[in-house]
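Note that this complex is displayed minus one protein chain, with the remaining chains in position.
Presenting subunit A:
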Amino acid sequence: MAATVIVIGAGPAGVRAAQALVEAGLRPVVIDEGRRDGGQIYRRQPEGFKRTYETLYGTEAARARALHDAFDALRPKIDYVPDTLVWNIEPNALHTVSGTRHRKLAFDALIICSGATDRLMPVPGWHHAGAYSLGGAQVALKSQGCAIGSRVVMMGTGPLLYLVAAQYVKAGATVSAVLDTSTFAQRLRALPQLLAIPSALRKGVALMRVLKDARVPVHRGITPVEIRGTPEHGVQGVRVRQADGAMLQVGCDAVALGYHLRPETQLADLAGCEFRFDQALQQWLPIADVDGRSNVKGIYLAGDGARVRGADAAERAGRLAALAALKDIGMTCSEDEANKLRLQLNRFTRFASGLRTAFPWPARFAAALPDETIVCRCEAITAGDLRRVVNDMGAKEANRAKAFSRVGMGRCQGRFCAHAGAEVIAAEARVPLEAVGRLRGQAPVKPLPMALAPHKDLETSE
């Protein structure tokens, strides 16, 4: 019998992985949380929406179309399971939920292409209605054609800051300001590495031109001070300190935040993959070899869910992981092609490290957060609460601090607060970030309905 290979995710990495498996004669299962394929970057608009590729994806229109066409061609040759969350993984089987329907699927090999979400740094007032992540602001636009507000501020750093701002401008939204925490000098320093992918660098410059033409104020080297707002009216403005020390206030009714991306690693964690602290990224990442093999037999990691290198790299990494899986289950595949993909990925790795230099994670902001700032928005835990468990209760490790303070215990399970929370702990305990450790992943990956249909229905009285 042919091996059962499951691919999680139908973004750039997942689609290219599935394609390589189909080419080898397999019929993979592709499970995706989205209603349609494309992932986040090439997210397809809902059925019935009529925006053109150029409108939706701008400079990436050709790539988006190529990926969608490739997936459409695969459809008869794969088992496609959209609108479905993988909520738990055990050895050689995974558990899904779609609506309230539970399914268990066995696999011989699993390729996890779980993508990335925004890396966030708390700022006073970010709990007000109208504060979004940059990725969230982009989803609203791509999926539903909505802006998050009528006057929007984009704040943080990273390529997405400029991309989303430019997409909002092109869609006709008012972008009141782009507030970047990194400096022009940092960008210049990164230039040699960014030249690894000249086309990407050119696109970045083009985005800046879009903002300039629309006269969107762009401030670099800023320090966020506060998102102003009230519980009744939500976000009303943003206050930042400029590079020269002067205060700047910008009125707005929505703000999008983000500091580059973080891989969605919970599935790798539940699959038992070992993690290692990456000094350059200052993040805990699942261990994977260049082809995407994790330390767990049969588990492969590809795309931004393993290492954030962008969509073009993800397409190659997805294909490469599939080739590795095929090889490991005893099927032949082209070693030449694998070599070519590895070489190409090297360039993306260099480019990604350039992006880190150009748009660094502002770890120092965490130590400076006022005590009353909420760090964990799900559970409404403040920086002061977290500092108290470090000082009064001796919690210097992430899971211990979580047990005492509830940071990371809410709906998002720390996906959006764990990085900053760990920085707060490290600063307060005066230990390196690595020593704080990482929150252990726990199922379900996202909230699981209690109406989940069981194996045999026991309900008699509803």
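Quick notes
The definition used in the following text is that a contact is a pair of C-beta atoms (placed from the backbone, for glycine too) under 8 Å apart; a residue touches a chain by one contact, two chains touch by 3 or more; residues count from 1.
One rule holds for everything that comes next: contacts and distances are computed from a predicted model.
According to its UniProt record, the chain left out of view corresponds to "Sarcosine oxidase subunit beta" among "NADH-quinone oxidoreductase subunit N", "Nickel import system permease protein NikB", "Sarcosine oxidase subunit beta" or "Amino acid/amide ABC transporter membrane protein 1, HAAT family". For the options A:R51, A:R75, A:H233 or A:R411, the residue in contact with the chain missing from this view is A:R411. Interface with the hidden chain, as seen from subunit A, comprises residues 87-88, 90, 95, 102, 104, 393-394, 397, 400, 403-404, 409-411, 413, 442-444, 447-452, 454-455, 457-462.
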